[in-house]
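All protein chains but one are shown in place.
Presenting chain A:
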């Protein structure tokens, strides 16, 4: 993702006289840093805001892997493994099967938190985006800055989650750590779409709660997360195919425990997630520009 926005300004509008080109040169110099680093300044703002709920960020980042890995990877797993044996699913224990999915889900959780209410806030409830846009910052840079800041929080969350996976002994594969960037890509692919969707909302009359209930929750349940997708009746399997979580989880399982998968399918996972991210990003930038340029 490029942090800078719109190319730099070069020519002088055909201005002939000295005063005009001087004015222009001074103006170009004054805005040059923001043209280049504006996205990072927006991210800086987001980090400052996140600091006010840093405790929540850390608590969820540490608490949720503990809770989920213990409840499902240990508790539920004892039932599954008890019935199906120590190589219950995909030839590995239930904990090993489940952990990469929980990791990707934690990235999705960060996305569905950070790309909903904070976006609504910036456009509507406390319209700071309009304030940013009145400075040298451009609308696209606001979108970039938010993506950067959320990516940072997501990376932190996933890294901590991964450490707990190691502690629980859930990662037999040597390349398991690659599951972290895969989870990041998964979270951002979904999140960029959510951000774009939220940018279309003039008012929140329950849409964001519906999104949680009817998109995020079903996606978490039916993306090959807790059981392989092929256990679903064939007419429901499409849920997995369109779900970024399924693509992300399947890919991270390849690295976490060497789940066999044809290479073309792994490539499809990466391409699909990248495409979602690109579409969401592009769409969010367009909508933001349209909404701020009244």
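The definition used in the following text is that contacts are C-beta pairs under 8 Å (C-beta built on N, C-alpha and C of every residue); 3 or more make two chains touch, one makes a residue touch a chain; residues count from 1.
Just so it is clear, contacts and distances are computed from a predicted model.
Considering only "ATP-binding cassette domain-containing protein", "Amino acid ABC transporter permease", "NADH dehydrogenase subunit M" or "Conserved membrane protein", the record for the omitted chain gives "ATP-binding cassette domain-containing protein", by its UniProt protein name. Against the chain not shown here, chain A presents residues 6, 9, 13, 19-20, 23-24, 27-28, 30-35, 37-38, 41-42, 44-45, 48-49, 52, 126-128, 130-138, 292-294.
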